[in-house]
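One protein chain is absent from this view; the other protein chains keep their places.
What follows is chain A.
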């Protein structure tokens, strides 16, 4: 189905199932331990052997020698894979460094060997006996040190008007630099894969967000035809972008299984993950804003620097600034430098998550300079069109409504605009806010739908559910389209033998994958109508029946003994060129700062989101509160601590890399505006899972400033960065 004109009324608008707060249909499987995660497929691959990955002990250089003797002789060892015996390998197009390194080393903990043994313990013990000598080389590890060597990225700068002139002339201005650190996805389930060969066919049971990317890159790396690789990943214990790509677990499991001549299981250990896999790269961001005394922005510039391995891409942290606020003169761009750190790549809301942490603090600082309320300052600079192209409207933009409703619900009017004034016992208390913004991305997505003689509708698509609730919204979509209850729908996901979907990333999964299911259901409705000899436009699907004129036929009967099946997908025209499609929101935060120690504790959070039709308010809320939690982490504690001498992330476990715990997360509230966006898709929905993260960190930072009067422009805002500026102890 081609979607090239805005949606009109369609069966989804009935909202009998879609739009209702719905429990996860896969919830019981998960709470009873019956959902099978990658490492737990105990019965699919008999005689499985266990692989343990050895990562490089240096960040850059060469392996001088590798002594495998002792490991080979260790009890239970079946095979050892290194670059020497792995055969000729290519590199997947989505990998910057090779996944099996050696003799050249490109980053710390780059995999250099897989030890395969009868048991997990034997593999790990034998791995400890491998002796590797390295010849280290000098590398570049410190972004600040290589910043001046950075280059403009291929998208180029967005230049509108004369920024320099307008900024120089602006009566009120700000020029500040903000930094964000490297961050780790730190999802619960580590990367894990079981691989089994049958002749020249390879099956991997894994944990991956983008099934087709995985098939493509795994087959490319192994130099084999794509159709000989099957990827199965129905349940995923979190990903946040860390599982978008083929990683070492899957490649090495496949190589290990080939070498061992039997299935091999590989899980990455947590200490390995943080340097072996991808991470959100650090940024340095310079924001300049010039405005008239009435708050009208006349000039805005946002430049972002990040680093990566050769072939890796930049963090697009300035991108939202192209679209979020008006301003006649603009200069926006990203720059990239070469660093020999582990690969930087997408982590939840790549670009905006880091970019909004800078831009939205700059807006707060600017409002203060203007003597304006920060909410009003943002409203003053709202725009209903792409600031670089007045002929390109937003498909929907209810930013102002989000800001106003949030202010009202949060009690913003009670905020003392003068910072450092509110005290509650030991605590200095402040309120902060920020806009939320994230683009809505359209990408094609297909599904297959079957109706059987029991009236059961089965949906198959390679879409994944990374904990977001994909199973449930897909079931809701099929139920709505086919006029049945959720109990009559079965959903099967995460298998490369199913039609290729959008996958889970960039908050594009919900809208695109359900739109693909919508398309397939339209086709199935046509097949049903045709079989009954009625015009599908005249047929209504309700209560498990097809109603056409006076006829009422149960779906089960219409399906007949052979059942009916249809496959289709959604493909998009140029509506995203004609219109800018984005999601909007507002974050409000109350934070308290211990007047003595500087410890920061968030007290209250509110997010208001305008993100098209909310397909399942229950799982959407869960996505947003999870994102808000991640935003607190980014603001206050998350940082991969870098050893700039040797080029690795030092705090590579969950004791050292702190993410928020329950005690950090207080009362959270989420409000969704009642919105539909017919320009986005037939579902009239957009994404929301990343929107919830974009701006939270800045809202926390702004609350800390309101509480203390102090600005920390170097995330995370830990107490060591401002302790000496807190008021003296009485």
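Here, contacts are C-beta pairs under 8 Å (C-beta built on N, C-alpha and C of every residue); 3 or more make two chains touch, one makes a residue touch a chain; residues count from 1.
The criterion applied here is as follows: contacts and distances are computed from a predicted model.
Participant: Given the options "SUF system NifU family Fe-S cluster assembly protein", "ABC transporter domain-containing protein", "Xanthine dehydrogenase YagS FAD-binding subunit" or "Competence protein ComFA", say which is the protein name UniProt records for the missing chain.
Facilitator: Matching the unshown chain against "SUF system NifU family Fe-S cluster assembly protein", "ABC transporter domain-containing protein", "Xanthine dehydrogenase YagS FAD-binding subunit" or "Competence protein ComFA" yields "Xanthine dehydrogenase YagS FAD-binding subunit".
Participant: Among the options A:128, A:165 or A:417, which residue touches the chain absent from this view?
Facilitator: Hidden-chain contact among the options goes to A:128.
Participant: Of A:158, A:338 or A:718, which one is in contact with the hidden chain?
Facilitator: A:718
Participant: Among A:271, A:544, A:617 or A:709, which one is in touch with the chain left out?
Facilitator: Looking across A:271, A:544, A:617 or A:709, the contact with the absent chain belongs to A:271.
Participant: Please give every residue of chain A in contact with the chain that is not shown.
Facilitator: Spelled out for chain A, the touching residues are 57-58, 121, 124-125, 128, 271, 426, 594-599, 601, 636-637, 641-643, 645-646, 650-653, 655-656, 658, 660-664, 718-720, 723-724, 726, 729.
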